[in-house]
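Just one protein chain is left out here, and the rest sit where they should.
Up next is subunit A:
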Amino acid sequence: MSRTLPPEYYELLEELQAVDFVLVELTLYLDTHPNDYNAIQQFNHFAKQSKQLRKQYEELYGPLMQYGKSYSGYPWNWDDAPWPWQV
């Protein structure tokens, strides 16, 4: 029985990917511009947004990360499909 996922799953995952990419860019930028207050504000804004998106995702589709970085559903389901390369 292969489980098919709703389009919201992909939408949410892409949104999370976009926000995380912005965080990567801002981190690299802030490494060389430690005093840029606007960039730090933007970084914190996106960090908060990323947390919210992760929480929203995990409530619907299960844990994103392991070893306590994500809550677990019942039963122990972190090894359910799809894996990142199966998305």
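Heads up, the rule we're going with is that a contact is a pair of C-beta atoms (placed from the backbone, for glycine too) under 8 Å apart; a residue touches a chain by one contact, two chains touch by 3 or more; residues count from 1.
Just so it is clear, contacts and distances are computed from a predicted model.
Enquirer: Going by UniProt, what is the name of the one chain that was not included in the view, given "ABC transporter ATP-binding protein", "Peptide/nickel transport system permease protein", "Multisubunit sodium/proton antiporter, MrpD subunit" or "CotJA"?
Expert: In UniProt, the chain that is not shown appears as "CotJA".
Enquirer: Would you write out the residues of subunit A that touch the absent chain, in ascending order?
Expert: So the residues of subunit A touching the missing chain come out as 14-15, 17-19, 21-22, 25-26, 29, 32-33, 36, 38-39, 46.
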